[in-house]
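Worksheet for the structure shown next.
A protein chain is absent from this complex, but the other protein chains hold their places.
Per-chain residue numbering starts at 1, and chain names A and B are given in the order in which the chains are listed.
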Amino acid sequence: MRDRILKVIPPIILGLTLLYIWQQLGERDLINTALFPTPKQIFYSLLDTDIIFKHIYSSLLRLVISVAIGYVLGFTIAILISNFKSMFFLEDISSFFMSIPGISWAPLFIMTIGFGDKTIIAVGIITAFFPVLYNVLYGLREIDKNLINISKIIEYSFLEELTMVKLPAIMNYLTIALKLSFARTWRTIIAVEMIAATMYGLGYMIFDARELFNSSIMFGGIFLSGVIYYLIESLIIKNIELFTVVKWGMRQHS
Amino acid sequence: MGNEAAFMKKQRVIVIAVLIIVFIIYSIYYNTYSPKILVHILKSLSRMLLGYIFAVIFGILISVLVGINKYIRMACNPIISFFMSIPTITWVPILLIITGITEKTIIIAVFLGSFFAIMYNTLDGMNNVDQNLIRMGKVLGYNNFQILYKIVIPASFVQILTGLKLGIAYSWRALVGAEMLGATQYGLGYLIFASRKFYDLNRMISTLLIIAFFGYLLNRLLIIIIEENTIVRWGLK
Partner (left out) sequence: MGVEMIIECRDIIKKYDELIVINKVNLSVKKGEFVVILGPSGCGKSTFLFMLAGFERPSKGKIYIHGKEVKKPGRDRGFVFQEYALFPWRTVLGNVMSGIKEKKHRREIAMEFIERVGLTEFANVYPHKLSGGMKQRVSIARALAYNPEILLMDEPFGALDAQNRKLMQQELLKVLRELNKTIVFVTHSVIEAVYLADRVIVMSKRPAKIIYESEIIFKGDRSYTSGKYLEYRKEILHYLNYETGVKE
């Protein structure tokens, strides 16, 4: 417990110091506050925006839907690829498409299915899909052969082997896949919102603020996207890890 | 086992061949290839490389200077993670106001995209250096500065390289996004965005393919050359 507290102190000190310096620079007019508002200004203008929660909620909702669908898809295809030889080619195709940055898909979808939620979630699903595909595939390949041998000896069916041996064995990769999926999809969703959203969303909020030169909101949006992601990670993902991977001793608690 | 590997190889070759053929036929048929595409590609590549190189230089330099002390490393870690989780594109609107609609804006966006990832991995590498190697340095009489550049940096090299790899992927991503919002004439990102305005689906798709192609290429080529000569030789891969 003492260690954890010790770990948290230096970053807090550094963070507060930087914020303080920034605030001071702004108050003493050493930086242009029209372009670089002080932390306090940012904070208050965020509070002012009464629909800020709607923005956050929209973005989060899109995130969750995208990751849910993308994860299931990625997982399924990974299982297909690793179990059926004829499916190997899917991996190479995926490899190629993986190098397309998420946001570049956006104009394509905008043109075909229009603006709004549909496009954002579509791109979100694509982005969420790849990390899952890769990590599950990799994990399946790395399974200790002896575990599989044992399940063959006791003659597990395909489904039994999958759920009782393979899944727990790759739990580490499943959680890493979830983590990466969330991280990348969050970034991409906010980015896509900037060009494809019509009313709500953090990305939209930032982009919209540009019209009015409201730099406070712009910085605020940037800051929020980081903070909310940090909350997602520490509240949800860390706990999933704790209850599975750390409990089974498959990974040290960092 | 040999059969499976051979089968996979065959599949792989067929897939790549098919993709290339489709790609060529598609672009020739739809005549989206005027020499102008080269200008777009070159512009995009040059912006990305510039931003990336700055990120590498400053990323590694600052990390090394700052990361000597264990506590500073601890302090920086969450803060850099925080910056890493911010979508790079969100910086673009502000940059557009501050530095205008110029090359600088795009390059700075690319820089921001990869800088934090590089710094994070470099610091992490420095954190995970085998204590015995550092002790050995002290036994040999190295002073702190020598321990830093003779031991800590080579020992962190694997992780630094991971950061560089991530940096390339993030740079490319940042580039495309920044060009979509901030470029007016040239660039692959601009091209995609513009083709939407002109409802030119074919141009859009072929541009997408080009983006994928270069993203893939950059990822593989650049790093593999460096890797072969360092960590593979040292047996760390």
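Criterion: a residue touches a chain if its C-beta (ideal position, glycine included) is under 8 Å from a C-beta of that chain, and two chains touch if they have at least 3 such contacts.
None of these values were measured; they are calculated from a predicted model.
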Which displayed chains the hidden chain touches across the whole complex:
B
Identify the residue among B:F23, B:F54, B:F83 or B:F157 that touches the chain left out of the display.
B:F157
Among the options B:K10, B:K70 or B:R135, which residue touches the chain absent from this view?
B:R135
Which residue numbers on chain B touch the omitted chain?
130, 132-133, 135-136, 138-141, 151, 154-155, 157, 230, 233-236
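Here is the rule we go by: only the chains that are shown with their structure count from here on.
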Roughly how many whole angstrom separate the Cα centroids of chain A and chain B?
19
The residues of chain B that touch chain A in their complex are 4, 7-8, 11-12, 14-16, 19, 71-72, 74-79, 81-83, 85-91, 93-94, 96-98, 169, 172-173, 176-177, 180-181, 189, 192-193, 195-196, 199, 201, 204-205, 208, 211-213, 215-216, 219
Report the residues of chain A in contact with chain B in the complex, numbered from low to high.
7, 10-11, 13-15, 18, 35, 85, 88-89, 92-93, 95-97, 99-108, 110-112, 183, 186-188, 190-191, 194-195, 203, 206-207, 209-210, 213, 215, 218-219, 221-223, 225-227, 229-230, 233
